[in-house]
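As you look at this complex, bear in mind that one protein chain is not there, while each of the others sits in place.
And now, chain A:
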Amino acid sequence: MDYLIMVIYAVTVMGVLLGGVTFAILAERKVIGAIQLRPGPNRHGPWGLFQTIADVMKLLMKEDVIPAKADKPIFVLAPVLAFAPAFSVMAVLVYSSSIGGADINIGVIYFLGVSSITMLGVLMGGWSSNNKYALLGSIRGVAQMVSYELPLILSIIGIIILVGSLNITDIVNYQAEMGMWFIVPQFLAFVVYMISSIAELNRSPFDLPEAESELVAGFFTEYSGFRFAFFMLAEYTYAIAIAALATTLFLGGWLGPAFLPGIVWFLLKVCAVMFIWFWLTATLPRARVDQLMNFGWKVLIPLALLNIVVTAVIKVWMG
């Protein structure tokens, strides 16, 4: 019986997630369109609602092209390896006080550990394509994701010190007891988290691995059809996961005035976080590799460390 519930839960999350990704892509195009003085997709269905579905159908029906000189098994495995961890991290997320996945006591560690496997997909995809642009893209991608994983993790440690637990439910409950969300006492950490998550997700202004004006399409230059769709799916799933983590840690998860159920608050907050990313995509130019690295190592990591020290001192001082 337990197993059945598990399977049903996983399938439901998967279904909701696929729908979420579909409309996240549409929302991104609509938001960017509005900022760029144009309507965005508006041909398929009312308000262009079926645009992404049409795109996915097109991609699924395309010929599956594998370059002749590509390293075939790795080429095939890469998109899967990019997607699997992005989806697996959903297992520990808690969406409301009653709806949630595995309530394990190292939820945050599990999330961060599993999500860093995504990087392998990027590296393998770029390496196996036997394409120079893809190689350069994956080199950039891995360097960037490794460098920005550190400030991302360090920015969370402040919260863990305050709560004294790695369990996601505990973290949200602590915020409920405290009467305020962690974005207030941990504002510096929130800023560091948001910036490094942009780099972690390869989004503009840190979209160097797929910089189309330099590297054509970066590490997935050679991918087409459903493998390409898989990479896109992985990217947006990961984006939703990171936004969900930000919601849980900094924005109080499902907490909110009682006139709406907890899960609605949770989803609204996820949407708000993602809107910030879309906004930045439409606004900022792309940074340069050396500037990106300097910023990560010389600004973000010291800031995150400073935050940890200050938080620890306050925690000890307050008892």
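Worth pointing out:
Simple rule for what comes next: a contact is a pair of C-beta atoms (placed from the backbone, for glycine too) under 8 Å apart; a residue touches a chain by one contact, two chains touch by 3 or more; residues count from 1.
Quick note on the criterion: contacts and distances are computed from a predicted model.
Choosing from "AzlD domain-containing protein", "NADH-quinone oxidoreductase subunit D", "Inner membrane protein YebS" or "Protein serine-threonine phosphatase", the protein name stored in UniProt for the chain missing from the display reads "NADH-quinone oxidoreductase subunit D". When the whole complex is considered, the residue among A:12, A:98 or A:283 that touches the unshown chain is A:283.
Of the candidate positions A:37, A:68 or A:258, contact with the hidden chain is made by A:37. Across the interface with the omitted chain, chain A contributes residues 32, 35-38, 132-133, 136, 139-140, 204-205, 207-208, 211-216, 281-291.
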